[in-house]
Structures are given as C-alpha cells and as structure tokens.
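Yeah, one chain of the complex is gone here, protein chain that is, but the others are all in their spots.
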C-alpha cells in the first residue's frame, strides 16, 4: 500500500476539481495542476498494475471510439485503457453521411451513449473541423444528460484532432519526466521540435502543435524549426508564447534544423504538412474538387522534396547536448533506408533509441486511463487507496 | 433496497415461467404476463444501474450478434445490454454462402455458440425469410444443447425480422407506459400508426406490424392508416383484430392520415414499403434478377412520390387530442428540410419531440437486457434482490 503514498500525497496538494465530469480536448485548456494530476494518476495506475492490483473501477460500461482516420497505436491504447478500467471498447463506424449535419450528430451522439462512460474521437484530417466536431459531440451528450436522456454523461477524450494530440504529447511528456527524473528537472531543458523530410505528405499538425502548446508550460526552452512555408497554426504559436512567458521558459522559432538541434536536450524531428496547405485541402474536400486535391498533393510532394536535408542524422545528433539528446517520435517514423529511401531519421539513430521510443509509446494507455479516471472519480486519491485495500488481483 | 420492492412485488404476481430458457421472436407469441414481466425487469435493471448497483449476472459468456442488415442503434443497444449483464458482444460476420443451406446453418449455429448465452439476429429484408431464419438457428442450438454439444443453450432475441421488431416496439411501449403513468392508463387511448412519405424506398414493415400486433393488447384504440397499396401482412392484421377483441380495444384501418390523427393520443407516422412489393423484391433477389430489382425500385419511388402529402405537419398535429399527441418514431426519421427535402415529418414537429424521442430510444438496451435476463434466470425477483444485497457497484 505504501508504494501509492507518493502519488496520493501529490494529488492531495493539487487542485483539479474541475476535471470531474469534464472532457479532455486541449492541454492548454487545463490548469497546470490538472496536467500534473493526469501524470500522477497515470503513474499510480501503472504501479497498481505492475503490482498485480487491478485498477478496475467499472463493473460494466462502454468506451465508444470514433476513428475518422486510420489508427493502430491509439486504437490499441484506447482499448487498453478502457479494458484496464473495466469498460468495453465499442467502435462506432459511422457512415460519413449519417453524422454530417448538426441535428443528426446530436441524435447519433445520444443513440450510441446510453451506456457509454467515455467517447474517444480521432478526427485530424481537416483544419477547423476535428476539434469542433468533438465539441459538438460533447455538447450533444451533455444536453442529453441534462434532459434526462442519458443517465451518465460520457466524457470526451481527444484522440487527435486538427489542433492538438493531447494523449500523445502527454505520453511524450511523461516519458521525458521519467527520463530526466522529475518535472522540476525540465526547467531550462531545450527541446527541438523540428520538421523532418518524409516522402509522404499531408501528415497532421497536431503533434508539433501539441508539443509547443504543452512543453512551454514547464519552463522548458522550446525551439520550433521548419522550412519556410511549413508554419503551424498561429493561434497555437500564441499559446506557446504565452505559456513560455508564464512558466519562465522560452519559445523560439527558426527555419534551421541545425539551430534547433544545437545543445538540445531533447529532439523531436517529425514531418508535417504546411498549415496553409492543409487548410486549402480542407476546402477542396469541402467542394469535392478531386482534381484540385490531386494537384495539391503533387505540389506538396514537390515542395517536400526540396527539403530532403531535414533529416535527423548522426552528425546532427552530435551537435546536441553531450551528443546524446533524447530522441522522440510518435511512431511510426519514416526511417531512411528502412521504411523509405530517404526519410525523417537515419536508421542508426532510430535504432539506438528504439527502446526509449517504445517506452515513450507505453505511457499512452495510462495517460488515457488517467484522463477517464479523473473525469469519473470525484476523489481519485481516496479511490486509488481503496483499490489497494480492495486487493483485487489483475491476474488471479 | 426498498426501491426494488415495486418491481419484485409485481413480478411475484405474474406468470412467466415459460420464458425461462425460451426465445423472444414475436410479441404475440408471448402471454400478457410475459410482456409485463419484460417491462418490469427492464425498469428494475434501469433502477439498479441508476443507483450504481451493477446488474451483472454473468462473469463470462458471449452475446453473439448476426446483422444481416446495417444497424447502429440496435447494434449499440444489443452491445449495451450484453455488457450490462456481463456478456461480451461478439459479432458474427457471416459470408452469405456459408449459412445458406439448412445443414450448414445447423453447423454454423453450433460452432459460434460453444460459449454463447444469447444470439441476437437482425434479418428484416426478405419477406418470409428473416423470422424463419431465426427459428432455424434456434432449433439448431436447442438440438445442439440436447445432444450434449452445447453446455448452455443460447437464447434467441429477434433484433428485427420481416414480421416483427419486438425490441423496438417493446421499447416504444415502455416509453408510452411511462409517459401516461402506467399501463392501465393506456385503456382507450388512441394511437395512429400511419404511413408517411419518404424519398427512400423499401423500408421494412416490421415496425408498423409490430406496433399493431403489440399495442392492440392493452385496450388501446389502434388506427392503422396508409395509402392504398401499402398494406402490411394480412396475418399480422388478423393478430391485431384478435388482440383488440380480447383486450377490449379497437383496431381500425383506413387510407386517411387525417382520420388516424383525429383526436389521437399518440401518433407514429413512418414510411414503409408495400408488402406486395417487398414480396416481389424477395423473389427477384432469389432469382438474382437485378434488372427487375432496379425497375421495381423505380416503380416504388414513383408510387411513393404520389403520396408526398402523407407528412406529419403542425396542422395535422393540431387535430390530435389537445393538439399535443405524443409523437413517436423509431429513428432515424426523414425530416423535411433537414435530412431530405420532403419527408415523414415537419422539422418543427420533430424538434419539439426530440427529447421524448431520445428517451423512447433509451428503453431498448434495457428491454433487450430484460429479455435475456428472463430467459436465463429462473427466479428473477429473487436474483434482482440478491443483486441489491450483493452491492457490487457499477462504478467503484
């Protein structure tokens, strides 16, 4: 029981009462204490499981997932988180037309939620749409709950949208907290969030945006680098600036991978599509202009091809602090000579960081479980202790 | 515990012993007491869940679903019901050819049932086939159980067939019982089950048939209205007539939406395909006559188009009792100006009834759970009480 003390004593000092019955849509909508509560509960759940104590808090209930884009990692992470807490993951495979319009969305959201405790949504392809869709669903089920249609109100968890990817970046952050030995150790640490070349195109912006929006909050020196034209949403840059000012950190922008990597403690080189292009693409899809989409694709691949030198090479890694910055990636990476001819990262670099990369990914199920836990449990410290005293083994 | 008393005391007065180890295929095969037992158990399960008491009766077991037609609402209702009781929903995605012939159906039914406690089937497209298929599956697993192949015998639940849609109409009925304050209050109430215009075609007949087959049993004044040519199965009309005679209610038919709506307490305007056309379509599919199907489709849409005035408008609603009959629909509705240009119901009418409509739908998971409960539990009143004394929380 004593191993939980370190987590419950942290929770007792944090203020996160607003998370109860809340959603998790953007990290910058959450207070610092709330972010810390997620890390703390995630760690506690992991320790419980490691000690063969089941953290199952639900005897029944559904965890509905809506994937408007393909997913393996996040799908399994969501299924794992639901399973760990006792919910049954149930995928809603929407016909696109069925939930296209406002009123019908309200109906569908209620129809799938009669016994849903959580709804996880991935909708990351269209600028201005994904996060908005999540809010529409949240509004619909809240209204349903208030009007007596739904006995319980499912909490919304953003499994990646056009703006943020909170379950990814929170997992990333928990990884670096563990790596550097505590959140206090991150103060002043430099992280290079840089664009990298990929032979594919149209990758979502949610990871770089999520990283600069989250990591600027803890006094880190966040350097965003990309070729000209690969800007991210300016609103998120504003968030990053404000965060850095408040936390005593820094938010720097450049068009130089070299500058970003210089003396960096952490590097996160990853491809993404230019915001302007993603916006144009959204409009083209809106107009069913498939010729336009094809020619945009060609244009973007051409544009990309001009930046093949944005690769995370051994030489670049040598310029980081001590030559051994922590390399991050949300996976799968485009590895030069392995999954593509030329890509985001040299094979030898990737290989050296394989184990930490897998560990980075391993935090996601716990982060999602913690988000659900905090939305459903009024007094998490007490319930965590009760789970220990209940003593239900995960494996008999 | 006391809140359960009202349900267990009702159950003690009802005779439903034949439901144990039985199927639920057509409401009119069930005695009045059996129908009432389903409502009572459904309500009791709902109250347990609302009071955070888990009604989970299975520690393991599968709930197999076979959907031979698309479904969102019923799929989630079935999954929710299984989950609530502790069963894992497992969809069987049959290759059409695999179970086409008698003997192979017997085999497949057994192969998927080694650990199945319930099989839910939707098969509503072909006249003379859907319900027959369910009975074949039921026969196969009963035989398997008797011969020692299956340790337990899965109960069959009709999730919509060519004849009836019992989980829908039982949910509808539970909704109006709650709305009017008790089943005794329904005596003499007029319900208008009417056809309504839709720009699509070929909608199943199971809802209107199910409604006239069920609601005539409780002394209601059931008025079935549709344009000439949109007849439902004559066998079910016979059932409705007999029911009305026995229950002291009425069963009226007309070709006038106006007559049906006049002074109605409840209206259920909904599109369906003519029985004769559905039968012809079944034959065409049987002969793989795809040209024939196309031309039938055209013919039906033309036929439909002649009845655009069969719309549930504000003016029609004004003619109902007090101008505020309870509007029902199994959803999704074809809403004029919202989901189609001209449809079953005016947007303002639909919008006014949105909350009660969603509540109507919310009964379905509990109705399905009650059907399973009554087929699996010999003494439901006792087990419901035991669930309360067990005190397992749904959410810890």
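Residue numbering begins at 1 within each chain, and the chains themselves are lettered A and B in the order written.
In this text, a contact is a pair of C-beta atoms (placed from the backbone, for glycine too) under 8 Å apart; a residue touches a chain by one contact, two chains touch by 3 or more.
Predicted model, so just to flag it, every value in this text is computed and none were measured.
Chemist: Using the touch definition up top, pick the residue from A:61, A:86 or A:249 that touches the left-out chain.
Modeler: Among A:61, A:86 or A:249, only A:86 touches the chain that is not shown.
Chemist: So which of B:3, B:114 or B:290 would be touching the chain we can't see?
Modeler: B:114
Chemist: Can you tell me which of B:22, B:144 or B:166 touches the chain that was removed from the display?
Modeler: B:144
Chemist: Which residues does chain A use to touch the chain missing from this display?
Modeler: 46, 49-50, 54, 56, 72-73, 76-77, 79-80, 83-86, 88-89, 331-332, 335, 338-339, 354-355, 358-359, 361-362, 364-365, 392-396
Chemist: Just checking the interface: what residues of chain B touch the absent partner chain?
Modeler: Output for chain B: 56-62, 88, 90, 92, 94, 98, 101, 103-104, 106-108, 110-112, 114-115, 117, 144, 147-151, 376, 383, 386-387, 390.
Rule of thumb we're sticking to: only the chains that are shown with their structure count from here on.
Chemist: With centres defined as the mean C-alpha position, give me the chain A-chain B separation in Å.
Modeler: Centres of chain A and chain B (C-alpha means) sit 41 Å apart.
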